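Every protein chain of the complex appears in place save one, which is left out.
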Amino acid sequence: MTKKNMTRLELLMDAGNGAQKAGDILIKGFAKKGHYVFIEPLIPAEISPPKRTPHSLSGAVIRVGEDELTNIGSYTDFVLVEHEILLKKRLSDKEFSKDCIIFIDMAESKRFSDDFEEVIAEAEAEGYKVIRFNMHEDALATIKALNGNGKNMYYLGMMTKLFEMQPEEIETVIRATFRKLSEDKLNQNIGIFKLGYDGFAEVYQENISIPERKIEGDKVLLDGNTAMALGIIDAGIKLFSGYPITPASTIMHNLAKLFPQYGGMIHQAEDEISAIGTAIGSYFVGVPSVTATSGPGLSLKQEFIGLATGTEVPCIIIDVQRAGPSTGLPTRTEQSDLYSAIYGAHGDNATVVLSVSNVEDCFYAPHVARYLTEKLRVPVFILSDYLTSVSYRILDKMPLALLQDKDVTEIPEYILKRFDLKPLPENIEMVKDNQSKPGEEGGTRRVTGLNTDEAGQVIYTSESDHRAHQVRNNKVYAVEDAMLEPEKFGDESGELLIVSWGSCRGVLQESITKAKDAGYSVGGLNLKIVYPIPTKHLKNIFSKYKKVVTIEVGYGHERKPAQLAGLLRMQTLVDVESAISNATGRPIKPIQVLEMIESKCQGVPA
Amino acid sequence: MTKKNMTRLELLMDAGNGAQKAGDILIKGFAKKGHYVFIEPLIPAEISPPKRTPHSLSGAVIRVGEDELTNIGSYTDFVLVEHEILLKKRLSDKEFSKDCIIFIDMAESKRFSDDFEEVIAEAEAEGYKVIRFNMHEDALATIKALNGNGKNMYYLGMMTKLFEMQPEEIETVIRATFRKLSEDKLNQNIGIFKLGYDGFAEVYQENISIPERKIEGDKVLLDGNTAMALGIIDAGIKLFSGYPITPASTIMHNLAKLFPQYGGMIHQAEDEISAIGTAIGSYFVGVPSVTATSGPGLSLKQEFIGLATGTEVPCIIIDVQRAGPSTGLPTRTEQSDLYSAIYGAHGDNATVVLSVSNVEDCFYAPHVARYLTEKLRVPVFILSDYLTSVSYRILDKMPLALLQDKDVTEIPEYILKRFDLKPLPENIEMVKDNQSKPGEEGGTRRVTGLNTDEAGQVIYTSESDHRAHQVRNNKVYAVEDAMLEPEKFGDESGELLIVSWGSCRGVLQESITKAKDAGYSVGGLNLKIVYPIPTKHLKNIFSKYKKVVTIEVGYGHERKPAQLAGLLRMQTLVDVESAISNATGRPIKPIQVLEMIESKCQGVPA
Amino acid sequence: MSTEQKEKPAYGMKDYKAADPRWCTGCGDYTILVGMRKFFSNAQLPPHKLVNISGIGCSGRMPHYLETYGLHGVHGRAVPLAMGVALTRPDLKVFIHSGDGDSISIGGNHLLHGIHKNFNCVYLMYDNQIYGLTKNQSSPTTRQGLPTMSQPAGTYIEPINPVKFALGLGATFIATTAEWMNKHLVDTLEKAYAHQGFSFIHIAQRCPKFNPAAWDFQNNEWITFMEHENGIAADPRISKGAKIIQHDPSNKNGAFEAAEEVPNIFGLFYQEKKETYCNLVQKNTKNTAQKDPNKILDAFQL
Partner (left out) sequence: MSTEQKEKPAYGMKDYKAADPRWCTGCGDYTILVGMRKFFSNAQLPPHKLVNISGIGCSGRMPHYLETYGLHGVHGRAVPLAMGVALTRPDLKVFIHSGDGDSISIGGNHLLHGIHKNFNCVYLMYDNQIYGLTKNQSSPTTRQGLPTMSQPAGTYIEPINPVKFALGLGATFIATTAEWMNKHLVDTLEKAYAHQGFSFIHIAQRCPKFNPAAWDFQNNEWITFMEHENGIAADPRISKGAKIIQHDPSNKNGAFEAAEEVPNIFGLFYQEKKETYCNLVQKNTKNTAQKDPNKILDAFQL
């Protein structure tokens, strides 16, 4: 039995065969043992592409450990894969650890033996250990009887054994998960599971054990988009107005079920333009609303975003970034909508952009967005990304803010602090003095995207135009003035400062810890609010390091800094390099960061 | 008689009363005397708002001089205004020279004497000389007979006298302009004109004379949008696809008349999204096309712009910038769509952005845009602005390129040079190897916004994603590598370098000359291509000055550099300040630049 | 309070007047503005309960001139804004003002879905058969052959028939009127307001500036009024010389046939009772068993 305090495994199957279900059950098992998990589903861009094609790859990457996990890590130690084509596809991502063990189901090798052997040879050439296995005959028979379903239960059984879990406990979770199945079918599935469990000893004799821990406090298992949906409710928002798009859709799906239970409504519009229009209409009459989308939808919303700025109607836009440009790679991750959010609408716009680094941020970002947009009456973005939106984590149950029917200024300070912010000044000047809500007697007023004076009258003079610009931008400066020093990791000064935003925070945190352990003089800084940026703080902090770099999941080059790097350069004039700028659609690995640190610090720990 | 080698006058009337027509006739008179003119129409944002309201202000600002004029200048020396409300409105723009002479028509002062006197007092308090006049009774009678029309002819007569022009010559122009009027009406108008001419001696005894010159070479009188329309034809573009919007519409209006005469077509789409879609469809099948819009339309086109990048289909987008954000001030000028053009589409996009500084640029920009978009197969923007689009100038007749039915690589080098560019390398790598045009046998292929490999197959791997980003961005780097040193004015090194783009070039050029004359150590630099920017050249040039600033017609602040300034900072890390950043909707005045130079150079000429 | 005082209406037409309009002299938009104020005052609608929403165009300026709440949005997209109001504040009354270009050119998809969703509002389509504010381009309702700045050789194709368009989408209220038929206009507004759902009103509107020849004001012979006990009576001032026919507004196929005469026919084409989308969505929330917001995370607990 091998003890590990952290490992990563992955289950790779054809789409529709239940890899993610099996993964879900497995992590609930881990959770019962007090382990922490971080799980990233691998989802095809098509629905159920033909089996035995690379496009059909569907799976779950599961990182499990003794301590809290902030990211998916670098490499996989154990792979369980249904057939050689999926293995080949995943090999190309280069995410297996050097002594990775790959369990490959040989069921289909009879018809495709050459193909199997070729891929296995390829894997072995990389130094991985490939272990072939065949499912028990009885299992195969049951699977046949179930029209091909149930294979995932066999694999689940194998994993249960590999990680020394109690099969009875897992069985309970299976029963809960499939409670809608007939008793018969359920038993068949459990039968397969048990055969997998029992048969594993023949396949592999080692077991992995992660030190167990007593679970302290309430834990929840949540992915980013579910947390965002719950946060929307807790923030006191009453209307979600959206249009389906991957990976934002699941926010809508969650709310479609939950929102009516908490007095809210969801509206599926005919397109993204209409969706934000309806959100603006709702906020104009005083009802907090939100819209959510991904890249292509963000491009479509730009005109209405400008209207929200001009009319001073609050507006919250969630953008779950995916790999672009254009339709791009809809089920891969990226962080490259930052400029589109800040600069996308024509003319000089005033906006605030929040980013989320983890599930907890997803939950609280709607609160902060609501606070900012109602105080300032400028559009506020929440930038999430594919990785954050689909990844599950086990985490401490969050305290609620219960802003339903409360004034947004009652937002607890710990939430603002989470986004490195203190409360805004009480009075914020508006372009238009009268900000009454429809329904208020004596308050009748008109808003427009045309330029107006303080009385709200349409006017085309030089002074009024200048004033309106200044008032709008002052709102953004007010945010900058209310920004605390951003979160930092590692050394307060030294050779290298690494800056991150959004989903890279976890990777940064882990990498800095490791680099410190290795003796490097390095610090980390993560931005939650990415527009405006706290220029004064940053200039001060940057001056304490020899070199400042960013890590971002998005294209960057020495001739074209990645997006955050560019913004930091513009505002601080420090030579911030985008040291890691993955345009691969895959998360940054801690190991990449460590290697970068090594190279930047000339390989010499301080 | 006062001799002046340059002056500025303006005619202010209620909308619909023909101020711009009178201005047009006047400048043709100036042209006959060999003077150069620069004329900026003042256009209300509504069609014909009720008379005697500030919204009704319609007019023509005319700068006239002995030498070629590049901009509208700083201040007006002579104002002819129909009534006090218009004067009051225009006073607020603060564009009258300190010894400005204002001729005010007292026709309406009987009913509004207090109002008249109040405004006149206000003007006089500013130090202007106000001269009241009344039209001749016979003129009033004819105007009444003409249903209120013809007042502009009276004013035209006054101006003709003021500027010592031959009334017969002007009469010829009037006859040509109104050739569709009945002989009777025409004579009535000319009668009014003559009364204005004759009556002026009683109003004011001075005359202004600008040294006459023999006209050398062919001259044309053109505004920016007409030149752009003509350039589109000469560049060999075959389809214009657009949707009406001020101030871009007149490109469409011009082409609607002209294009069919030269084998082209215009398509009015149902909206801006459709307009660009149709332009892309046309270019996909190999027919050069263009779309044109202004701010709100640009916001709507972002999704399709990303598609053009992703599919590698050529695409030219003209954006005639107007004052934003949102609907803003549709008939005022601004330069703040730069970021929306570069960064508006979600994800990492690859684009090139040209800007136009004058009428000649408007004519040649379509050629360069076509060259770049067909060579690189990325979207190419042409950023014009309200000021450039509506302003007329007298200029040398441009040589034609006649690219109709020619391969775009046959573009004459002088045109590229005008945009500080040399020819691109012959071979530019594409994401997709096969770039055949529909109709070509054996070339069948599919394009998509999804990520593809070099064979054009949809693929979601890390390597292909990374490669596609790199190939797209390399196209933009190829432009950067082909960029010459940008145009410079004044000193090659010294205290201060002022950078401009678009319509500010003329102001910059004139200001630098004046500042040099005053002994300041100052240089100017104007960018025609604003994305990418020639980073290497700029770093080198910037290093030769103590301070670098930009002048831009768009919001800027020490906490938020104006758009070009921000880009320069990001790329060069030089502390480029946006020293003049008008968010007033009015052009920058040479005098503003001079004052800025004075303050930056601590008031001390070198 | 004396009875005399009671009889004086609480809200006079003047109470709905805001900024001075900036339209051209003779523009039909003035008449619509008066009609709106007349209708508001007739119905004694409290100004603070009214929300006038518009797109961009000459017509889009309407909200600025009405002393109510107003939202002047972007071009072609008043419907989504209005939907936000209707969904969340059913206590407010929504009026949408939109030109022919705004409605059916750039705004076609929103109008389509507004009609389909049948949310509660009064929709006024100001049809001057031209783009006014951008100075004379063809719109989808411009008559074939009319030269404009965008189609100077004459507008290429036949106009869209807005009534057939609305019928094809299952609209629950469709009426046509003209701004110069003052009483007919106000009657139509009243009827539309009383209807629960998306009330689509097509209004013929003069644009003397760019499309002066769109309608003939010398005689009424080209005009047909549709009347019915459930419909709208012919305009008393205009009906002289006009044809008057009977049409039952519950007859959808008949409406489709009658619509062949648009834009020369005025009255109520179709009306039908149907639950509104907003009602259904609101009900869904109302009928769902409410949960304790303190326990929102409990279902995700391990």
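The chains carry the letters A, B and C, assigned in the order they are written, with residues numbered from 1 in each.
Simple rule for what comes next: a residue touches a chain if its C-beta (ideal position, glycine included) is under 8 Å from a C-beta of that chain, and two chains touch if they have at least 3 such contacts.
Being a predicted model, the structure only gives us computed values, none of them experimental.
Engineer: With touch defined as in the header, list the contact partners of the absent chain among those displayed.
Structural biologist: The chain that is not shown touches these displayed chains: A, B, C.
Engineer: I'm checking contacts with the chain that's been left out. Which of A:K257, A:K406 or A:K422 qualifies?
Structural biologist: A:K257
Engineer: From the list B:I131, B:L181, B:V447 or B:I591, pick the residue that touches the absent chain.
Structural biologist: B:V447
Engineer: Write down which of B:N225, B:S274 or B:T388 is the residue touching the left-out chain.
Structural biologist: Final answer for the missing-chain contact: B:S274.
Engineer: Consider the whole complex, including the chain that is not shown, and state which of B:M135, B:L222 or B:V390 touches that chain.
Structural biologist: The missing chain is touched by B:L222.
Engineer: Considering the whole complex rather than only what is displayed, give the residues of chain A touching the chain that is not shown.
Structural biologist: These residues touch the chain not displayed: 16, 46-50, 53, 55, 243-246, 249, 252-253, 256-257, 260, 266, 268, 270-272, 296, 326-327.
Engineer: With the missing chain put back, which residues of chain B would touch it? List them for me.
Structural biologist: Listed in rising order, the touching residues are 28, 31-32, 215, 218-222, 226, 230, 233-234, 238-239, 241, 258-265, 267, 269-271, 273-287, 289, 303-304, 307, 311, 313, 394, 397-398, 400, 402, 404, 438-450, 457-458.
Engineer: If the missing chain were put back, which residues of chain C would it touch?
Structural biologist: Contacting residues on chain C, toward the hidden partner: 104-109, 112-113, 116-118, 140, 153, 156-158, 160-161, 164-170, 253, 256-257, 277, 280-281, 284, 288.
We take it that only the chains that are shown with their structure count from here on.
Engineer: Nearest whole angstrom, what separates the Cα centre of chain A from the Cα centre of chain C?
Structural biologist: 44
Engineer: Which whole number of Å gives the spacing of the CA centres of chain B and chain C?
Structural biologist: 38
Engineer: Listing for chain B: what residues touch at least two other chains?
Structural biologist: 55, 296, 326-327
Engineer: Which residues belonging to chain C are in contact with no fewer than two other chains?
Structural biologist: Where chain C meets two or more other chains at a single residue, that happens at 74.
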